[in-house]
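Here's the structure we're looking at; comments come further down.
Incomplete set of chains, arranged as in the complex.
By written order: A, B and C. Residues from 1 in each chain.
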Amino acid sequence: MSLSVYLSGEIHTDWRDQIITACADLDVVFDSPVTDHAASDDCGVAILGAEDNKFWHDNKGAKINAIRTRRGIENADVVVVRFGEKYRQWNAAFDAGYASALGKSIIVLSMPEHQHALKEVHAAALAAADEPKQVAEILRYVLTDKLP
Amino acid sequence: MSLSVYLSGEIHTDWRDQIITACADLDVVFDSPVTDHAASDDCGVAILGAEDNKFWHDNKGAKINAIRTRRGIENADVVVVRFGEKYRQWNAAFDAGYASALGKSIIVLSMPEHQHALKEVHAAALAAADEPKQVAEILRYVLTDKLP
Amino acid sequence: MSLSVYLSGEIHTDWRDQIITACADLDVVFDSPVTDHAASDDCGVAILGAEDNKFWHDNKGAKINAIRTRRGIENADVVVVRFGEKYRQWNAAFDAGYASALGKSIIVLSMPEHQHALKEVHAAALAAADEPKQVAEILRYVLTDKLP
């Protein structure tokens, strides 16, 4: 058995690397959004031409990013959604909703102080983790029957 | 033609009433989540028994609320998602993602200062409004061909 | 808002009547399987002709019952699955799995001593109730915002 895992959400800490490293010996294929914040913000205008209006600057970029994001979620067996410390992270919650409507298995990786605010997202998830290590342990267990 | 419209998101201002009032003469059926904040938070334990752990207190409630929320979105032609001033509102973004994966027509109603943070949600929407009045005008136009 | 609710499972106690009576003033349409045990067992051979082999006797009946059961679950917003004291009740668990794959909102109504055995079914449910009264309270809350 192999697993396709999409790592959605926060792009400012190394949580993806922690999970990928901890799963290095497992049959998991990881995918993620573009994690270069500047490129992600500017891809639309960089490729398709500048916009005076910030709304359309952002809109062009977000749509190009959606090509990758949608494909990643649709092809995944498991979608891990990370909520970090900074920013509003509505894109992470959007991805969780998108994944939920598609019937994907969702693992939420978040901080204790966000517990109440994430209750609707947790209600759609199969696991609520505090640490990247726990996500890796879940994937290992699912693939190998082994508990930490 | 009639329209089913689900009004998702912020529950602390009267935006729903403004839209519903402005559409009073139209063939629109509105639905929304439970908008009594206290009831929404406590429904799980009030009905199914208390929990020591706040996570499960919230989980029980969020799941019962999901019965209404999912049905509302799934039955809607149009999902309006309101992002207000307060709270993290991940449930609103989650609903937008859920609606998007189901192919629903999405109207986002938000504040100018949230524009950049909402770019992924806007990219999945058919309209981005600043005022409830605009949402009502869209619904009126869609149903009657009349512009304001 | 109205709700379509399918009442699956045990047919030997009055749990359905309790829920229906408690919701008499609500906009709920209830459906259920045939609850006449003898008719349910014998419908196949009574209509389509006797079978020597008990397997086919049962098979003919179960297939005719499936016409009603499938339609009931597929048309429901909410599927309540009741596990009672007697019998193996694999049909109830089958209905829960069927409803889950269709993305229906599931409420499990069961007895405390079955908790461990039902853990996979509970994991797919939005509520786990012990009493018919609680199911009615959930439906009332979902439709009216009112807590008991």
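What we mean here is this: a residue touches a chain if its C-beta (ideal position, glycine included) is under 8 Å from a C-beta of that chain, and two chains touch if they have at least 3 such contacts.
From a predicted model like this one, the values you see are computed outputs, not experimental measurements.
Asks: If 3 of the identical protein chains are displayed, how many copies are present in the complete complex?
Replies: 8
Operating definition for what follows: only the chains that are shown with their structure count from here on.
Asks: Hey, what angle do you get rotating chain A onto chain C on C-alpha, to the nearest 5 degrees?
Replies: That pair's rotation angle lands at 180 degrees.
Asks: Determine whether chain B and chain C, two copies of the same sequence, contact each other through the same residue numbers or different ones, counting it as same when over half of the numbers at the interface appear on both sides.
Replies: Different residues, largely: of all residue numbers at this interface, under half are found in both copies.
Asks: Could you give the separation in Å between the centres of chain A and chain B, each centre being the mean of its C-alpha atoms?
Replies: 23
Asks: Averaging only over C-alpha atoms, locate the centres of chain A and chain C and give their separation in whole Å.
Replies: Chain A and chain C have C-alpha centres separated by 37 Å.
Asks: Provide the list of chain C residues touching at least two other chains, using ranges where the numbers run on.
Replies: In chain C, residues 103, 126 touch at least two other chains, as defined above.
Asks: Please name which positions on chain C make contact with chain B in the complex.
Replies: Residues in contact with chain B: 1, 3, 77-78, 103, 105, 107, 126-129, 134, 137-138, 141-142, 145-148.
Asks: Enumerate the contact residues on chain B facing chain A in the complex.
Replies: Residues of chain B touching chain A: 54-55, 58-59, 61-63, 65-66, 69, 83, 87-102, 114-124, 128.
Asks: Flag every residue of chain B that touches chain C in the complex, lowest number first.
Replies: 31, 34-36, 39, 42-44, 46-48, 60, 63-64, 66-68, 70-72
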